[in-house]
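One protein chain is absent from this view; the other protein chains keep their places.
Here the chain labels run A and B in written order, and each chain numbers its own residues starting at 1.
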Amino acid sequence: ARFGVVYDDSLTTDELQIHNRFTLNIDGSVETDSGIEFFARVRVRGGNTGVAGLTNSGVSAPRVGMSVAGFTLATGNILGAYESAPGIYDGAVGLTGLGWGNLVGNTTVAAFDWDSFSSAGAGSNGVEVIYSNAGFGAHLSHSPSNDRTALNASYNFGDWTVAGAYQDGTTTANDKWALTAGGSFGNFGVGVAFGDNDGLQKWRLNGSASFGAGTTVTAYVAEEDTAGVDMNYGLGFTHSLGGAVLAGGVAGTAGGTTLADLGVRFSF
Amino acid sequence: ARFGVVYDDSLTTDELQIHNRFTLNIDGSVETDSGIEFFARVRVRGGNTGVAGLTNSGVSAPRVGMSVAGFTLATGNILGAYESAPGIYDGAVGLTGLGWGNLVGNTTVAAFDWDSFSSAGAGSNGVEVIYSNAGFGAHLSHSPSNDRTALNASYNFGDWTVAGAYQDGTTTANDKWALTAGGSFGNFGVGVAFGDNDGLQKWRLNGSASFGAGTTVTAYVAEEDTAGVDMNYGLGFTHSLGGAVLAGGVAGTAGGTTLADLGVRFSF
Partner (left out) sequence: ARFGVVYDDSLTTDELQIHNRFTLNIDGSVETDSGIEFFARVRVRGGNTGVAGLTNSGVSAPRVGMSVAGFTLATGNILGAYESAPGIYDGAVGLTGLGWGNLVGNTTVAAFDWDSFSSAGAGSNGVEVIYSNAGFGAHLSHSPSNDRTALNASYNFGDWTVAGAYQDGTTTANDKWALTAGGSFGNFGVGVAFGDNDGLQKWRLNGSASFGAGTTVTAYVAEEDTAGVDMNYGLGFTHSLGGAVLAGGVAGTAGGTTLADLGVRFSF
């Protein structure tokens, strides 16, 4: 769960809003005598930001599947291969993500136009196969409801990971690919990403540094190839409270909005 | 939970559909010093088939009541006496039930027009009394919202069970009764059912056979007394995976549609 405040300078009133969120995964699994694990998950998710469109909590559609020998087959509310590529979310700042400008798949034309697990919704009722072995990972997903097919592949060597992701949609606006690379040396982390979204390109550079007793500062810059839009930037920190995390940040969007947040997140 | 694929030859596109389902009962109960058990249940249910009308999961209305000395009194999202009669569901095939043509209460005129526990819905806010003792069982239910009153009675002797069920509705289309008998000898099981649905009669014959290490084959034929409709049939199998069950089947409906499915179901 998490709670705090969110600031959005594009709002004309109530720029500072109360934010809170609750997440509970309900997981069930069973392992057969032959070593196949069958699993199912639904997620209970709720929370509100500010005063508009307040809602109660919801329970997601299920993701149901099986795992054996490094392979996972899942159906229903799938994770999605583009979404799940290592490095896609690198550079995220703040308590809430602050507009998620760090994702090279999010542009001023479209955002989050790929399959992903819907936390309180229906998802895409797709199917996916995930494989991982000795540092190599691959993930293929397909959703008939959205007509999207996606693939990612990644390789991890020591403290570094490189990944590629690709999505093809019947709606060509959903066609996209991305490359990411990231790693760490000591208390420092760096990452780069480059993506193409049906012809619109975007890059990101991110870095982080850890200090003393559990403090980490993260920053990114990102820019899409659209005339007249701003560079995305984000600067955030997390500080361990020894069981919970204080997190906050500030970000600037391609549209010129400044977002900020501050709060606490914790697991239970 | 369960997942797999479903085939429906009456669809003009996407005859083969992804299917998955998640069920979690949340039960609470307490026993008084005098031995009365009070109980409450809600069910979390979600899942989707194919691409149409995808939904998130829901939480059912509660069933709340008490049990003492072989008697159970329950209110709310009741089970319903017609639905609960032993043998009503006998002969079911496949992962998903494949149209449930094996029920003599389901006809081309109406299906499932009786009170039953709604897995993610409101139910009927009815009341029911259930009694069981020494092989004899009886169940009386009433739902003011649907104006349905139903009764069943059953007797179990050794490996055999006979049962009768009756429902009376203010809507006469809901008037129906059914008789069932079923049992087993060794690795074989057989059953018969006969029902009348506001004058429309239907019979069913079902059988099963178990083989080797946890494989069972089930089949049924059923036919309603309507000119021009097909005989219902179903043929299915289950195979134990030692903690989960592989299930599949094929069925033909009275309307001439062929349905098939294949998948895995498991409990946790």
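Just so we're on the same page, contacts are C-beta pairs under 8 Å (C-beta built on N, C-alpha and C of every residue); 3 or more make two chains touch, one makes a residue touch a chain.
These numbers come from a predicted model, not from an experiment.
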(request) Touching the absent chain in the whole complex: find that residue among B:Thr23, B:Ser60, B:Gln167 or B:Asn197. (result) B:Ser60
(request) Touching the absent chain in the whole complex: find that residue among B:Val42, B:Ile130 or B:Val192. (result) B:Val42
(request) Would you mind spotting which of B:Asp9, B:Glu31 or B:Asp159 touches the chain that isn't drawn? (result) B:Glu31
(message) I'm checking contacts with the chain that's been left out. Which of B:Gly4, B:Gly76 or B:Gly263 qualifies?
(response) B:Gly76
(message) To test your reading of the contact rule: which positions on subunit A touch the chain that is missing from view?
(response) 1-3, 14, 17-22, 24, 44, 46-51, 54-59, 241-244, 264, 266-268
(request) Quickly run down the residues of subunit B that touch the omitted chain. (result) 26, 28-34, 36, 38, 40-42, 58-66, 75-76, 118, 120-127, 144-145
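In this section, only the chains that are shown with their structure count from here on.
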(message) Roughly how far is subunit A from subunit B, centre to centre by C-alpha average, rounded to an integer in Å?
(response) 41
